[in-house]
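One protein chain is absent from this view; the other protein chains keep their places.
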Amino acid sequence: MIFVEDKEIVIPGDILADEEYHSGRGTFKENNKICSSLVGLVAIRDKKISVIPLQSKYIPKRGDVVIGEITDIRFSMWNLDINSPYSGFLPASDVFGKEKKELNRTFDVGDVLFLRVVDVDEVKKVKLGLKGRELGKFRGGILINITPTKVPRLIGKKGSMINMIKDETRCEVIVGQNGVVWVKGEPSMERVAEKVINIIEEQAHTSGLTDRVRDMLAKFLGHEPEDTEPEENEAEEFEIIPIEIEGSDEIEESEETVEIEISEELGEVEESEKPDEIKEFKEE
Amino acid sequence: MVIKMVHIVPEIIKESVTNHIKNGERTDGRAFDEYRDIIVEPGVVGKAEGSARVKIGNTQIMIGAKPQLGTPFNDTPTLGVLMTNTELLPMAAPNFEAGPPDENSVELSRVTDRCIREGQVVDLEKLCVVQGEKVWMVFLDLHVLDYDGNLIDAAVLGSVAALMNTKIPTTKLEGDEIVLDYDNMIPLPINEKALMCTFAKIGGELLIDPSLEEEEIMGARLSIGMAEDGSICAMQIGGAESMTKEEILKAISIAKIKTAELRTYLP
Partner (left out) sequence: MNIIITNNNLSTGTETSARANNRAFDELRNLKIEAGVLERADGSAYLEMGGNKVLAAVYGPRELFVRRLMQPNKAVLRCKYNMAPFSVDDRKRPGPDRRSVEISKLTSEALTPAVFLEKFPRSTIDVYIEVLEAEGGTRCAGITAASVALADAGIPMKDMVVACAAGKSDGNVVLDLSEIEDKEGEADLPIALMPRTGEITLIQMDGHLTEDEFKKAMDLAIDGRMKINEQQKTAIKNRYGD
């Protein structure tokens, strides 16, 4: 028995299905019933039922790429706000190696960086690193905050949404998995991108969004929307889309950052977006 | 150990907002002399003799006025009393903490109080019941619910709206007794609608009604209180930077127009 429809909005405690279904992300099992633990949209895939949250906080995971702001400088590390209940730190050794340098001459309080989550330990200390091709300090641009669970929607299938924004506004756009988005281009174009990204966040749960965004961009930029083949199945868009590492090669890097190839495979980043938290929610 | 959370504005945001302003634009698309959307809703709390909810953009304050009979101050035995108190509620912003009023909330109370008192919004003489013994004391409580910049203009606008909405019982003296007739309530005597207009100085430019983002990076802030005839009744400069005489005079001329515009939102 199933008591809800695909894409229906549910709230915590709503009974979704009987035990013949599998309990997915955002759900838990109690008394042989699968219930929602969140305000979100029901996603039914075969026999698996999940709830995609409409609002959430970013919980750091190893391998994620995030945008963080330096809030403090300590003896041998920087502290960063990564838009999460857990703040992060960047060890000086990650940037300088064994050399001794003054930390604030490299990165100062208020600087915004693109980083990778290197490790999250048992006491939720979040170790960050800059080893990666496109990681480093941002110069210029603006920041936009969105709900982290809406990041896949902003990126779109195979980057369709984000690439459309980039192409139309000619802005560089980098999306952190913590919901912080960096945009750099012509100041007026930055604002167009900001508006569009905020609308995507607001309407992430609605269908036909890609088309609407295309029209919106055309309106803001004052030209006719280009004819593109209509999107094949909108319903598919509600799937949890594996995140791609977003980033442009043009981002300026701090001089000290050593260029090292991305150590983790893309696959590992995708992994983090898959519903891997189910176990914690199950109450057998 | 309680660490007060201080919000540090990212450098690139400072840069981008300032550059926009230097190019004559604001990040939310407003003109330098343009307010955000304003809503004034009087009479929202039934248990308060006067009340108003005010919104400027997403900044939201609930104001309640409660008159009580009390003893006048020794130096003003024939005048009623106005007491202004502000609560910057912890719900209003992530970095506001519960506790006794801090310097920001005391400043907001006092600036609001000054504009209303010196602007002679309430006719305090008419609030005297028995000279030297009993006068009306009006407690104005500002409950800041959502902080998104420019609390001062919202506080004054909402306070004036709440005072205009306030009713007090009629009083009669019968021998040695004061009879308060709650069946015959009269409006609080209002003389004037003095209001405030606040400017932020960013990148050498003056802009009114600073948003949260603008307030976080502004060098200086100037609030000007004005009566309906354009006379100045209160002023307050704030922030780390200074202002020039020319800037202040320019702000006064803009405030004259803008406070008149704000006045149209009053009931």
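Going in written order, the chains are labelled A and B, and every chain counts its residues from 1.
Throughout what follows, a residue touches a chain if its C-beta (ideal position, glycine included) is under 8 Å from a C-beta of that chain, and two chains touch if they have at least 3 such contacts.
Keep in mind it's a predicted model, so treat the numbers as computed, not measured.
For the options B:25, B:118 or B:146, the residue in contact with the chain missing from this view is B:146. The missing chain lies against chain A, touching residues 9, 11-15, 26, 28, 30, 35, 37-39, 53-57, 59, 85-87, 123-124, 147, 149, 205, 280-281, 283. In the full complex, chain B contacts the hidden chain through residues 1-3, 5, 44-48, 51, 58, 60, 62, 64-66, 68-69, 85, 87, 89-94, 98, 100, 130, 133-134, 139, 141, 143, 145-148, 169, 174, 176-183.
Note that in this section only the chains that are shown with their structure count from here on.
Chain A and chain B have CA centres that are 40 Å apart. Contacts from chain B toward chain A in the complex involve residues 8-16, 19-20, 23, 25, 27, 29. On the side of chain A, the complex with chain B involves touching residues 69, 71, 81, 108-112, 138-143, 187, 190-191.
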